[in-house]
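Structure first, then comments.
With one protein chain withheld, the remaining protein chains of the complex are depicted in position.
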Amino acid sequence: MIYLEYLLLLFLIIAAVMAVYFEDEVISIIFLSVVSVILTTLYLLYQAADVALAEAVIGAGLNTAIYMSAISQIREKSK
Amino acid sequence: MLHHLVFTVLFLLGLYTVIYKNNLIKMVIGLNIMEIAVFFWVIAVSDTGKSVPIYHLNKFAASFNDPVPQALTLTGIIIGASTTALLLTFIIELNKFADTIDSNKLEGLNE
Amino acid sequence: MKKFLVGLLFIGLAFLLLINFAELPEEKLITFSLSDYYIGFGLEQTGALNLVTAILYDYRGFDSLGESTVIFAAVSGIVLILSRKMLPVSSHGLSFIVKRTLGILTPFIALFSLYVITHGHLTPGGGFQGGVILAAISIIFSIVYGSAFDYKRYSPELKTTFETGGALVFIIIGGLGILFDGFFLDNLDFLTHSPGTLISAGSIPLINIGIGFKVGAGLAIVFYSMIQKTFGEEF
Amino acid sequence: MISISILLLIIIPLVVAFLIPLLDLYNKLLRRYLVIIGGVIEISISIYIIISYFSDLKAGKFFLTYYLGGWGPPFGINLVMDSVSLIFSSLISFALFFIIIYSIGFIGHHEGKYYVLFFLILGAMQGAILTGDMFNLYVFIELLTVTSAPLVAFKRNKHATEAAIKYMFYGVIGGLFFFVGVILLYFNIGSLNMAQLAQHFAEIENNMQLTIISIFLIGLLIKIGIFPFHFWLPKAHSACPSSLSALLSGVLLKVYLYIFIRLFWIVIGFEFLLEFNIASFLVYLALVSSLFGHVFALQASDIKRMLAFSSIGHIGMILAVFLLNTETGFYGGLLHIISHLLMKTGLFLSTGYLLQYTKSNHIDDFAGVGHQNKGIFVGFILLTLSMIGMPPFIGFFSKWYIIMAFLKIQHHFGAIVVVLGSLSAVFYYLRFIAKGYEKIKLSASDLKNEIYNRPILSVFYREKLVTTVIYIFVGMIILTGFSFRLFELPLQEGIKELINPQNYINLILGG
Partner (left out) sequence: MLPAVTDNNLVQIMIITGILVTLLTIIYAWKKLKKNKIYFVMLTIIYLVSFIIVIGTDKWIVFLGGWEFVTLTTSLMFAWDDWKLVKQYFLIQFAGSSILLYAVLVIINNGYAEVGIINSTFLQNILIVGLATKSALFGFHFWLPAIYANSSGLVNAISSGWVVKLGYIILLKVIIPEQGNALLFYAGILMLIYGGVKALLEVKLKVLMAYSTLSQLGLIAIGIGSGTVYGYYGAVLHIIIHALTKTGFFINLDDIINKSGTQNIYELAARFNYSLFKIITIFGFSFSLSGVVFLAGFNSKYLIKNSLPGPLLLIIFYLGGLLTFLYTLRLLYWLFIFQGKQKAFLLRLNNYKINFSIDLFINIPILLIILLLGNYPDLLNYWLPALDSFSFPLGSGIGETILYLLVAYLILEKLNWVRTKEKEYLEIDVLFNKIEVLLNKIGKASLKFDTEKIVEHYFLRGIYKLSGKTHDFIYRSFSDQLSWIPLFLALLLAWRYLV
């Protein structure tokens, strides 16, 4: 059970590095939402239910939606 | 000790992206990663292995995790979300005038 | 050369951060600290099972007021920046299958978000998280059915009323606190029945509902003005 | 002594801000009256506080507090007003009242949203000054950043949006550091109430104290705009509409300064800064920042950018004087905060109106402005004279006490920086004044038709309004110039509090 936390921490760092590494914004945003999903599970592990729910809803849901709409506006303009 | 390590890695990763990446959206993502790092660190440190600070109907256990940092992080996450949304609107607006989001090409930012 | 210097700086910084932050003491200096008080007296003073919500909406209610004003400010800032007088062109929706399935799903999402808002004091969740889920519905409308659909169903005027209404509900409940118990944002305990039931934690559920609608409507406006594809000419 | 009036100072602007969108839905004209009523209520509350508690102030026992949610001090959030915050909060409500009046005809598009954000800033400033709780302070700081950023981008052109982006990046990073600081304080001490934190800060282990101080330092230095982090300030203050840049550089910087003072003198206690001798390093940092502020102001070709740089110069000077931790230092610093607030707000308001007669903010287009509108330009000159430190105005006395504070502890570098600062101020202000009086006939056609600058009300009516506002500021600096003893009472009380923070703790926890 304890290894789950280390595994998740490892994935967390990998996903964050991926989010920063890729040039294309869409990929990095997807990795960002992956990071926030991993974080939600981590928060559950750390017995912080409220924060997990908030992180899930805002990190995975809202942030991704807003980033995607920003990128679509920018891509729309440059087309 | 592990949590501090993860916090430092994520925080500096975010700081590096904000400073040295020249794509504005990447900088906002970097900012987001910095915030995520801080909130993760707060919760990780405040977790003392006790149960979630909610009274389950069946048991009135007395040993709870510390609810205060959780409340603070919750507020922090929401503030982080609204600042990211605001920053992204400025980038959209800037894109209407400068049609590039590369911070090197935008001379105005250096001024 | 510059890359090497930057790398050196960041490694040094990592090392320093580790040293400085690793010295966090295990237990806090004050024996009877804030959290012990909240854990000890939280239930009987506020009647809320979920201590985090108790802190957020009763002990430190003023924080949440500041918090919801941050969202209110962000929303009006975004509308200020992105609003254009031009009639918005509706963004094209997704395929039929997605529209149909979401047609079924949306009421359940709405139900879930109302649950999260109203049961804030009993189960994890609360005004903010529920409100964001509520906003998800409007986001679904704009993405899946196109922003014109969202415009018709959930017009910006309605959103503004909900948003300001939610904020004013929060302040009115705070004001009631003055009337009944002498201090702003005081918990109206006379509403509480035995803890665990729906209407149990005094003014906390009312505040939750106010904030829920406020955040829901606010973020809906944010997303609606961001998704608009308008011609970029000056206002 | 518990009094509701402190709470009203914060709640009234918030209520007005929430009401404006509702009112907008029904009819737009009511909004202007609501705005004025809001301003009038705000200033009348602070006058009420001053008058009704004046006897306490005289007796030196001025202390108002309010327990939010009915919880006692250490457990809930409580608002605290002692004489230092009395000075600041009444200054804020005074200056912002006139900025509101000034910006009535000034804002072209989106006036509703402008006033919503404006009143939120007013509420957040009062909140940041009055709150007695660290996390609440963080929330208000974030609120200040989030509300002022869209207003910086109000003109919606390339320059303004870039300024807003830069402002947001620095603001969010600063806020994040402040958040980490608050969390560190909580993890070490276990409470969020400033009085309890102050009581137990000494018991924290040495290295941890140093970490907390350095994290808070970075957060606040970014916000105050000291040299290595001042890059956002000139662009933000020159890109936004003048009524807002008056608010930002005149009033907002002082709020962050106040937070710096309250944090490092009352919560953390200044002896720790001395113990790690960060204080002397900070004094030199602030002086270098003041020097750079004035040097950059010399070369600024855009008048609002020049005024922004000159605020960096003055704020650096004030911070340095405070960090000397001497009685005259506090007196000079507080007096200069009051005088700089009055002068800078007046300067920005008059520049805003004068820029209507020019094509752009650049200095070459500023030519001939003096002839266009003599009344306001003379007001502008009087304000600059006071900025330099000419006698009849308060600028002279505050500069006098600051240099006196520096020389009292033989800190000659500081005194020289202050003197050089006011000397360079002469150069760059005189440069614009001389340019203003150049004989260039500006034809009506090439007057700037920038949207936000087309006054709604008839030019005649609004010009009289603006001249009265500016000459109220000029009158204030002359009035306070002659009788700066007027501020003697709150200043002395404030200095007593800064010197021994113990009575702040006893008043809150003891009481």
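Should a chain be cited, it is by its letter among A, B, C and D, assigned in written order, with residues numbered from 1 in that chain.
As a convention for this text, contacts are C-beta pairs under 8 Å (C-beta built on N, C-alpha and C of every residue); 3 or more make two chains touch, one makes a residue touch a chain.
As the structure is a prediction and not an experimental result, all values here were calculated from the model.
Just list which of the chains on display the missing one touches.
Counting the whole assembly, the omitted chain is in touch with B, C, D.
Looking at the full complex, which residue from D:Val369, D:Ala415 or D:Val474 touches the chain that isn't shown here?
Considering the complete complex, D:Ala415 is the one touching the chain left out.
Given the contact definition stated above, which residue among D:Thr211, D:Ser310 or D:Asn325 touches the chain not shown here?
The one listed residue touching the chain not shown is D:Thr211.
At which residues does chain D meet the chain that is not included here?
166, 169, 173, 207, 210-211, 214, 217-218, 221-222, 228-229, 231, 276-278, 292, 295-296, 298-299, 385, 388-392, 396-397, 399-400, 403-404, 407-408, 410, 415-416, 419, 422-424, 426-427, 430-431, 434, 437
Which parts of chain C face the unshown chain closely enough to count as touching?
6, 9-10, 12-13, 16-17, 19-20
In the full complex, which residues of chain B touch the absent chain?
Looking at chain B, the ones touching the missing chain are residues 15, 18-20, 22, 103-104, 109-111.
The rule is short, and it goes like this: only the chains that are shown with their structure count from here on.
So the centre of each chain is just the mean of its C-alpha atoms; given that, what is the distance between chain A and chain C in Å?
19
Taking the mean of the CA coordinates per chain, how far is chain B from chain D in Å?
28
I need the residues of chain A touching at least two other chains; which ones are they?
Those would be 49-51, 54, 58, 62, 66, 70, 73, 77.
Give me the residues of chain B that touch two or more other chains.
Where chain B meets two or more other chains at a single residue, that happens at 9, 16, 45-46, 52, 54, 68, 70-71, 74-75, 78-79, 82-83, 85-86, 88-93, 96.
Quick check on the complex: what are the chain D residues that touch chain B?
Per the touch definition, chain D meets chain B at residues 135, 139, 142, 145-146, 149-150, 153, 156-159, 161-166, 168-169, 171-173, 175-176, 179-180, 182-183, 186-187, 192, 235.
Name, in rising order, each residue of chain B that touches chain D in their complex.
Residues 18, 24, 27, 31, 34-35, 38, 42, 45-46, 68-69, 72, 75-76, 79, 82-83, 86-87, 90-91, 93-94, 97-98, 106, 108-109, 111 of chain B touch chain D in their complex.
Quick one: in the complex, what on chain C touches chain D?
So the residues of chain C touching chain D come out as 20-21, 23-25, 28-30, 33-35, 37-38, 58-63, 65-67, 69-70, 72-74, 76-81, 83, 157, 160-161, 163-165, 167-168, 171, 174, 177-178, 181-187, 234-235.
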